[in-house]
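A single protein chain has been omitted from the complex, and every remaining protein chain is retained in its original position.
Let's look at chain A:
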Amino acid sequence: MPRMTQATASIRKRHGTTMSVVGPDHPAADAGKTLDVRDLNHTYSVNGKTTQALQDIAFNVSAGRFISIVGPSGCGKSSLLMMLAGLLTPSEGRIAVGGRPLVKPDPTRVGVVFQDASLFPWLTARRNVEFPLFLRGVAKAVRREKAEEALALVGLERFADSLPHELSGGMKQRVSIARGLVQDPPILLMDEPFAALDEQTRITMGDELLRIWEKARKTIVFVTHGLSEAIYLSDEVLVLSGRPGRILDRVAIDLPRPRSLDMMAQPRFADLREAIWHMIKA
């Protein structure tokens, strides 16, 4: 598959300079898959009571795909995303990004956008976007250039010097996306990023995200509880069951791109929504 080969090459190119450890002892067989999750189980105990949160999660995502994870409240979809971000260690299983295992947060491989934009209120939009580079000691001029590029990508170049409290909810979330993209990671994880926004802003942000995605050519893993949102945005929807979260199905979304709002009124959209809804409800 030419697409995968290309993806592998681009991942190698991106990481080859800093890390050249993709050797034979690494499970690089699936390097074509940007993201590879295998045999993942997760249990946690509170006050001696053990709960299984996730069960037998296995899936992979090819480069450049937009996939959403949906499921009932408490099914562990956010936990799963935190594991993909390296913020939570699964009890069992293996997560590989670009063919290399991910055991701790690595913002050069995985960018994360959280539900609340979680910007640092004392930093301007530009300095917030620069922050990941600042932590890695990147030179100021380079930092600035990359941050400006990322802000331009999300359409906020004119607001670079604004403080977060001067920005609207949607704008804050766009700054947060720019921060996630500033190190050019192949994967962007998004944890219900538009849940706190009003309906109208949410729809606008969806279109905005698709525009950014098409331009940046990233793999996006998007957690949401909105089925319409998931179908509208994604190539594929991963449906999780209630606790313990298992993968019920991977639903390919065969709606043409570019997506437009009137597709939501089409029978195909309604069928997909209906099918996913039934799975979750059952």
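Methods note: contacts are C-beta pairs under 8 Å (C-beta built on N, C-alpha and C of every residue); 3 or more make two chains touch, one makes a residue touch a chain; residues count from 1.
Criterion: contacts and distances are computed from a predicted model.
**Q** Please identify the absent chain by the protein name in its UniProt record; candidates are "Transcriptional regulator", "ABC transporter", "Carbamoyl phosphate synthase large chain" or "NitT/TauT family transport system permease protein".
**A** "NitT/TauT family transport system permease protein"
**Q** Hey, which of A:Val112, A:Ala125 or A:Ile220 is the one touching the hidden chain?
**A** A:Val112
**Q** Which residue, A:Val46, A:Leu135, A:Ala265 or A:Ala282, contacts the hidden chain when the whole complex is considered?
**A** Only one listed residue reaches the unshown chain, and that is A:Leu135.
**Q** With the full complex in mind, choose from A:Leu163, A:Ala216 or A:Met264 the residue touching the hidden chain.
**A** Counting the whole complex, the residue in contact with the absent chain is A:Leu163.
**Q** Residues of chain A in contact with the chain that isn't shown?
**A** The missing chain touches chain A at positions 85-87, 104-107, 112, 114, 116, 118, 120-123, 131-132, 134-135, 163-165.
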